[in-house]
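Below is one structure; the comments refer to it alone.
Removed from the display is one protein chain of the complex; every other protein chain stays in position.
Right, chain A next:
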Amino acid sequence: MADAKVIPFGDEPRSRRGRGGRARAAGHRTAPLAPVPGQPHGPEHPAAPEATGDRRGPAGPVGTAARPWEQRLAQGLSFLRRRVTGDYEVDEFGYDEELTEEVLLSLLRPVYEKYFRVEVRGVENIPESGGVLVVANHSGTLPLDGLMLQVAVHDNHPAGRHLRLLAADLVFMLPVVNELARKAGHTLACSEDAQRLLERGEVVGVMPEGFKGIGKPFSERYKLQRFGRGGFVSTALRAGAPIVPCSIVGAEEIYPMIGNARTVARLLGTPYFPVTPTFPWLGPLGMVPLPTKWIIQFGEPIPTDGYPLEAAEDPMLMFNLTDQVRETIQHTLYKLLVQRRSVFF
């Protein structure tokens, strides 16, 4: 997109954009400078005693006896007991909160903390409760950015909120992947599901660039692609949910895509088939992502509840809001890139 080049690294020229400008400009001054919240471990440990309290293990007295490994063992056994007897709840999207918290997030956390060393800024821009739509850029050939975003929201948000991601239909066609995605709380990116989640008061994550963003060549890194048809804005408007723009830096470099084997992609039925300096040359070893340093920045929420009911049908307003969200993310990306010392540190 041409306008990606003309955005300068300052706040001043943006003020000439009239529509909805004040709130947004204010957002720009504060959002990137927002204080870094507590380190990822924060909410984990205070939560642990509470968890053992209400889910008492079958070997009750063992757990209460203070020593942490005994507590964890009792907790683990009671978890195992609930799993083998099927005594757990899933919601109508197939989201298995217990499995996600105890297993799936625990598996992702080492990657998040140790491998990509994700730094999260401005997580307090996600409200404590109520529906909110987090709109992020998409990159990195494989959707690791979505998974890291999910860990980031859960581990850093003071209320420990869960991010419900909207995923492409390809995810739900693949065996195993679809099962895990549903259990982790993801659902199909369609307006029905998004609206239902927002009305239930969930944090919904969407990456409107879709395959255009995740499968773009390395040379176009950090250049936002077209934001679909802006369906996410009308969904947020209908639900009256604020939009939180989110910029993810670091995911672009995990698999530098230098080529796209279109014929193979067509044979496999995928939207692209990446060729990176290591993949497919090194086989499975080439699938190891590069250990880049990530920054996830949440911007100021853009309110959507002040509009009249029929606003969701107004294409001009949709385009303007979509542009506003898109440029906020693009602008924040450039700022973070300037601040970044190196891709890997």
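The rule is short, and it goes like this: a residue touches a chain if its C-beta (ideal position, glycine included) is under 8 Å from a C-beta of that chain, and two chains touch if they have at least 3 such contacts; residues count from 1.
Keep in mind that, in the parts below, contacts and distances are computed from a predicted model.
Enquirer: Among "ABC transporter permease", "STAS domain-containing protein", "NAD-dependent epimerase/dehydratase family protein" or "Acetoin utilization protein AcuC", find the name that the UniProt record gives to the complex chain excluded from display.
Expert: Hidden chain, UniProt protein name: "NAD-dependent epimerase/dehydratase family protein".
Enquirer: Among the options A:D193, A:E209, A:E300 or A:E327, which residue touches the chain absent from this view?
Expert: A:D193
Enquirer: I'm checking contacts with the chain that's been left out. Which of A:P175, A:G269, A:P284 or A:G306 qualifies?
Expert: Considering all chains, including the one not shown, the answer is A:P175.
Enquirer: Given the full complex, what residues of chain A touch the hidden partner chain?
Expert: 57-59, 62, 69-70, 72-74, 76-77, 79-81, 83-94, 96, 102-103, 106-107, 169, 172-179, 182-183, 187-188, 190, 192-193, 196
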